[in-house]
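Each chain you see keeps its place in the complex, though not every chain is here.
Order of writing sets the labels: A and B. Residues in every chain begin at 1.
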Amino acid sequence: MFGVTVRDHMMIAHSLRGDVFGPAQRLHGATYVVDATFRRAELDGDNIVVDIGLAARELGGIPAGLSYRNLDDEPAFAGTNTTTEVLARVIADRLAERVHAGALGEGARELAEIAVTLHESHIAWASYERAL
Amino acid sequence: MFGVTVRDHMMIAHSLRGDVFGPAQRLHGATYVVDATFRRAELDGDNIVVDIGLAARELGGIPAGLSYRNLDDEPAFAGTNTTTEVLARVIADRLAERVHAGALGEGARELAEIAVTLHESHIAWASYERAL
């Protein structure tokens, strides 16, 4: 199995609902350093997993659409606890949509999996992986 | 599959028995930067893999019980080569016990896997993963 990973980041405000979150129930914020990994069993005719330029552009577009925002005010997240885990899934799912739409190139349609990791600090991170 | 990782560290002395260890047969030491990853297929009702505060507290408790010690003198390791691999398994197993005892919350009982990585330097690390 081959994989290629590209890194970007986003800076958001949000609050979390539920006693389990303790002080993170207050409005606060986070920088998420976002790693998106694309995997497939065999390389394409150019010997690549995916066009890394397109991958970086598409990954960049997703955090850019979330960054510098208060997620509590985003209709897309109404009623949703925007935990690091959820945001990893949102980014993976949006990337999957972009793959299926052809935005990462025709060869990318043979990708097998996407994994997204969000680093919220030097001591904590979360990830989500899914098939394509 | 979702995952959440928390990081802590411990500083121990030990020696290793066996020609394969070369100079590491002498009494020496290591800082282990410890990453513990918890995985499950679906998030709980709070949209999390595990209460990250409890995860950090429980992970911290295990290295704290080993740290600032000479493992050669610890009864728990009598007759055992305390390699990085073994210590990764010890920490994963102790975390698994804590999960089963409910110390990471009721929702944590649905965790599927634990993976522990111990970084012994900037150029070497070892890991162990197991089902829960």
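Keep this in mind: a residue touches a chain if its C-beta (ideal position, glycine included) is under 8 Å from a C-beta of that chain, and two chains touch if they have at least 3 such contacts.
Remember, predicted model here, so these are calculated numbers, not experimental data.
K.L.:
Since every chain shares one sequence and 2 appear in place, tell me the total number of copies in the complex.
P.N.:
6
As a convention for this text, only the chains that are shown with their structure count from here on.
K.L.:
Centroid of chain A to centroid of chain B, CA atoms only: how many Å?
P.N.:
One centre to the other, that is 27 Å.
K.L.:
Would you pull the chain B residues touching chain A in the complex into a rising list?
P.N.:
Going by the criterion above, the answer is residues 1-8, 43, 46-49, 51-53, 56, 105.
K.L.:
Enumerate the contact residues on chain A facing chain B in the complex.
P.N.:
18, 20-22, 80-81, 83-86, 88-89, 122-129
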